[in-house]
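Have a look at this one.
Removed from the display is one protein chain of the complex; every other protein chain stays in position.
Let's turn to chain A:
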Amino acid sequence: MESSSFVPPRFDIFEIYRRYCDIMSRAYEFGNERCLPNEEYQSAKFSREALSQLLELVESKSQIRFSVFEEIYKLMMRLDLRADFSEFSRFYDFIFFICRENGQKNITVSRAIMTWRLVLAGRFQLLNQWCSFVEKNQRHNISADTWRQVLAFSRCVQDNLEGYDPEGAWPVLIDDFVDHMYRIGCNDTHNSLCSCCDSDERSFTDSLPGLK
């Protein structure tokens, strides 16, 4: 038996989060040190396996599944997310991880919307419009990529959609959302589209190694 399957007496959300951070930073270290494509692939495979083991453990040993939103809220209260964006970004990714069900790769629309409303409150100026748009228009589940890109999107657009670049490799759902916003005419200054604020994102990724 590997150490990760050892279950401490208090296997609560904090413990799960701690292990999650552990796996992620180890994967990051791995990827940083060795750059051979094969190694990279190995590292990705390793972390994927570790994460699915953790998820299995969560599903079998803990009860938090039934009250995931409360648990997330508890965790959110405990963590100091205001100060450090990289910490928040990891927490955000963790939410996707914990919300996945039965080994699925994506999460349901309703779950996604609920958690967005919870964790992005005050961080995303178009949160309300976004959630109601997704509720009405998205029938498929939310993929990991879309989930992550929503965070990047929330950081780079203002409430008038300034900062959105139509060529900016956004997921189709986000493109559709922006189209929708233009159509309902929420903004009148969309002529000043500029590329998104790369500097912010840089600082967040650059600061990751410091968290080891």
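Keep this in mind: contacts are C-beta pairs under 8 Å (C-beta built on N, C-alpha and C of every residue); 3 or more make two chains touch, one makes a residue touch a chain; residues count from 1.
Operating definition for what follows: contacts and distances are computed from a predicted model.
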item	value
Listed names "Skp1-related protein", "Cullin family profile domain-containing protein", "Proteasome subunit alpha type" or "E3 ubiquitin ligase complex SCF subunit", with the criterion being the UniProt name of the chain not displayed	"Cullin family profile domain-containing protein"
Sole contact to the chain not displayed, among A:53, A:129 or A:149	A:149
Interface with the unshown chain - residue positions in chain A	37-38, 41, 44, 105-106, 143-146, 148-149, 152, 167-169, 171-172, 175, 198, 201-202, 205
